[in-house]
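What follows is a structure written as structure tokens; I'll ask about it next.
Every protein chain of the complex appears in place save one, which is left out.
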Amino acid sequence: FHLNPRLSFAADQPANPYELPAFGNVSLLHYTDCHAQLSPIYYREPNVNLGIAGMLAKPPHLVGEHFLKHYKLEAKSLDAYAFTYLDFAEAAKQYGKVGGFAHLKTLVDQIRAQRKGALLLDGGDTWQGSWTSLKTKAQDMVDAQLALGVNVMTAHWEMTYGADRVKEIIEKDFAGKIDFVAQNVMSTDFEEPVFAPYVIKEINGVPVAILGQAFPYTPVANPKHLIPEWSFGIRDDRMQAMVDEARSKGAKVVVVLSHNGMDVDLKMASKVTGIDAIMGGHTHDGVYQPVVVDNASGKTLVTNAGSNGKFLGVLDLDVKEGKVVDYRYKLLPVFSNLLTPDPEMLKLIEKVREPFKKELAEELAVCDEVLYRRGNFNGTFDQLICNALMERLDAPIAFSPGFRWGTSLLPGQPITFEHVADQTAITYGTVTRNELTGEAIKGILEDVADNLFNPDPYYQQGGDMVRVGGLKFSFDPTAKMGERVSDLELAGSPLDMTKKYPVAGWASVQESVPDNKQIWDVVADYLRDKKTISKVELNTPKLKNVEGNPGLAV
Amino acid sequence: MASVKLKAKSIDGGLIEVKALMTHPMETGLRKDSSGAVVPAHYITEVVVTANDKEVMKTSWGGSVSKNPYLSFNYKGAVGDKLKLTWKDNKDGTDTAEAAVE
Partner (left out) sequence: VAAEDPAANPFTAKTLDEVLKLINATDSKPSTDIQLKAPEIAENGAVVPLTVSSTLAGITGISIVVSNNPTPLAATFTIPEGTSADVSTRIKMAKTSEVIALVQTKDGLFSAKQEVKVTIGGCGG
């Protein structure tokens, strides 16, 4: 379709960031990957988010100054705080926390009041990421979604509660209220569709199809034994068939609510035709403006709306004579200090937190540094997790998964049990201690590295690199599978490929894991014991062939 | 012993979609059990499907086909066709299932 050349709103940003003039006749609101954060939090964006091969120097692989420059944003502005890691501690003190469902509710209602019939889309990773969601098997989040007024949802981490719980919520809580869509989930026996592939809703007389794309590699990245009868995958041939079917049923606007991850969405937009917009998540990229992708029959907008409740994406479409002719997009940061929390939602949040209040509030330790997770190789909070694993499980090496969720803390802010749960609350949190040969250790690092840096996005899983405690190594993201990791070194000596080393870890995707403690208890015990942590030595690999990569700032 | 689940339904274009799931260990003959002994090869070598006694599919397999094998294909046919699937394995085992096209 035809595009308005005015892509950025930065130049004429109003004083109140929430004064967003309505535009067009079809509006879609989108949040994704909130990871069950009901209350306002801090969330530091990454300073390492490398793009390689065709993804080099393109959104979402721009960090810090490179991000500001690309989108012409001012340093030290509200936007710079929301979209980059720059001056994180100072900016956080100045501008405050982000997100929170009571604040999001106020914003959603305000935006909806100006946009008749606007739909609210939830991109998934909503039910997991907090202690209350784990303990209530996501009931807290389901109730919050209903109160927020979500219309359509797709999924990823939702699946880690098991197939029965997912079906129960869809069939009972969501019935007649929230459409759960996922075109790419098929039964493992006769390959029949498991969920509705799409829903068609009329907005101001315009039939709009919302297609769902669940995270394609759920049974690879998470335990498949929790969903043994469901198969996922990218399935872009079926995506094309479903887009065509929705159009043949009269849809004039086709939007994919995706949990593919941004690079996969960009490739899919170039291959599948007839999609007006892919509103994506999973890789937690706060992308300031849509990327416009050309394909055989037109153009597709690709957006990604960050994580942890920090953003609300607003896509306004002008649909004339059955076609999208123009659009406006704004990824609105949810600044908790600038929004009055919705009293009803606040009550609901207080009610679900009540039974857990005491354990959540326990102050375990204080750290002098910013604690964060997000980044391709390591974060300070993950380093603490690795340190805890090595010390409490008596192992010279620790692996911690490259999850992209997990909130941030400011220097001197007490680390509570709730913060530990924010990094660790999963349904398969048992810690492990394995004896692995040097060769096996290298094999694991190479395997995960290829899931992150394969030049073809369809072979990526959208997580970050496994966090490594104890072991030093060099890393070349541009090398081939099996050649990215080198110079492995433990306590000053080269890693012996044939010798076995104890390796501590957690979040095994295997079905049978030896009985052991849960990761949140191991980390909490470690922190209680330490009480004060002045410096976190971040173990990151020595990077090769990344000079000038704007996905890196050091 | 073994069982076969056979389904066939009419789809677009005058085609019948056939889907079958067979119960079989499909042992490659290369796998070792927990005591280290090689598990002997035991896999389906051939599957034949007929519609009203006319052969519509014949497939030969090795041990690389998954345990409890799946087979799906389409042929030109009609509702009511009588389908028959027969498999044979390398140990002279065999099984048959029948279904009518819906």
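By written order: A and B. Residues from 1 in each chain.
Please note the rule applied: a residue touches a chain if its C-beta (ideal position, glycine included) is under 8 Å from a C-beta of that chain, and two chains touch if they have at least 3 such contacts.
Predicted model, so just to flag it, every value in this text is computed and none were measured.
S.K.: Taking the entire complex into account, which one of B:56, B:85 or B:101 touches the absent chain?
M.R.: Per the contact definition at the top, the residue touching the missing chain is B:56.
S.K.: If the hidden chain were put back, which of A:444, A:479, A:513 or A:538 would touch it?
M.R.: Residue touching the chain left out of view: A:444.
S.K.: Thinking of the whole complex, not just what is shown, which of A:47, A:151 or A:231 touches the missing chain?
M.R.: Here the residue in touch with the unshown chain is A:231.
S.K.: Contacts of chain B with the missing chain: which residues?
M.R.: Residues of chain B in touch with the missing chain: 15, 26, 28, 30, 45, 55-67, 69-77, 90.
S.K.: Residue by residue, what part of chain A touches the chain that was omitted?
M.R.: Contact residues on chain A toward the absent chain are 33, 125, 156-157, 188, 191, 215, 217, 219-222, 224, 231-234, 237, 261, 282-284, 401-405, 443-444, 447-448, 450-451, 454, 456, 458-459, 461-464, 466, 481, 507-509.
What we mean here is this: only the chains that are shown with their structure count from here on.
S.K.: Between chain A and chain B, what's the gap in Å when you average each chain's C-alpha atoms?
M.R.: 42
S.K.: Within their complex, state which residues of chain B touch chain A.
M.R.: Within the complex, chain B contacts chain A at residues 5, 7, 19, 21, 70, 72.
S.K.: Touching residues of chain A toward chain B in the complex: what are they?
M.R.: 189-191
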